[in-house]
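Let's look at chain A:
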Amino acid sequence: MVAQNVVFGVLAAAMGLAAIRVVTTKNVVHAALYLVVVLAGVAALYILLAAEFIAVVQVIIYIGAIVLLILFGTMLTRAPIGRASDLDNDQRWLAVVVSLLLLGVLGAVLADAYGSTKLPKGAQVQRTGDVGLSIFQTYVIPFEVVSVLLLAALVGAVVIARRD
Partner candidate 1 sequence: MFDSWALTLVVFLPAVGAALLVAVPRRAENLMKLVALATTLATAAVGVAILARFDYGATDTLQFEVDRPWIDVINSRYHMGVDGISLPLLALSVLITVLCVVYSWDHFPEPHNPKAFLALMLVLETGMNGTFVGQDLILFFVFFELVLLPMYFMIGVWGGPNRQYAAIKFFLFTLFGSALMILAFLALYFKGGNTFDIPLLVERGGTIARDAQILIFGGLFMGFAIKVPMFPFHTWLPDAHTEAPTVGSVILAAVLLKLGTYGFIRIALPILPDAAQAWAPWIGGLAVVGIIYGALGCLAQKDLKRLIAFSSVAHMGFVMLGIATLTDYGINAAVFGMVAHGLITGMLFFIAGSIQERYGTREMSRLGGLLLQAPRLAWLLGFCAMASLGLPGLAGFWGEFPAILSAYQPAPGLSEALFRVYMVVAAVGTVFAAGYLLWMYQRTAFGTAKKEFAEAHVHDVHLPEWLAWAPLLLLILILGIFPSLIFRVTDGAVQSMTSALQAIGG
Partner candidate 2 sequence: MYLNQFLLLAAFLFCVGVYGVLARKNAVLVLMSIELILNAVNINLVAFGLFRESVAGQVFALFVIAVAAAEVGVGLAVVILIYRNRHSIDLTEVDMMKG
């Protein structure tokens, strides 16, 4: 268990720092790269949480697709590749206050609810197969709906984004 905690500590630190860099860096491309660090860290957390399938999906979809998409977006919109000084707007101090307050509220609530609750040890590992079963049994309707959703997003995004 110690190992797990150490791993978590390292991951958490890395993710925290990277996340902060994502929202503070002056370079858009760097931000995307820091985002990759966070996303990868999340994938690692999933493994810690015994959710291998999700971890894999996280890597494939997030890092493989979404970040790529964002990078394309960056280029298509000709964002400054190098450092830019005006990436933040003038309400960032308010933003800091709001986020800290939010963190305070969330932290307080979580501390109150699960202050010393431990994750069950040796709980039944939910295997990928279970996930699959659940999707196609309990959640088959959302699954079908998501397919329409993706189709609609695709069609719509094409129309919206294409030059005409």
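Just so we're on the same page, contacts are C-beta pairs under 8 Å (C-beta built on N, C-alpha and C of every residue); 3 or more make two chains touch, one makes a residue touch a chain; residues count from 1.
Selection rule: all candidates are chains of the complex that A comes from, given by their letters.
All values derive from a computational prediction rather than experimental measurement.
Enquirer: Using the touch rule from the top, find which candidate among 1 or 2 meets chain A in this complex.
Expert: The single touching candidate among 1 or 2 is 2.
Enquirer: How about chain A: which of its residues touch candidate 2 in the complex?
Expert: 1, 4-5, 8, 12, 15-16, 19-20, 22-23, 28, 31-32, 35, 38-39, 42, 45-46, 48-51, 53-54, 57-58, 61-62, 65-66, 69-70, 72-74, 76-79, 86-92, 94-96, 98-100, 102-103, 106-107, 110-111, 114-120, 123-124, 126, 130-131, 133-135, 138-139, 142, 146, 149-150, 153-154, 156-158, 160-161, 163
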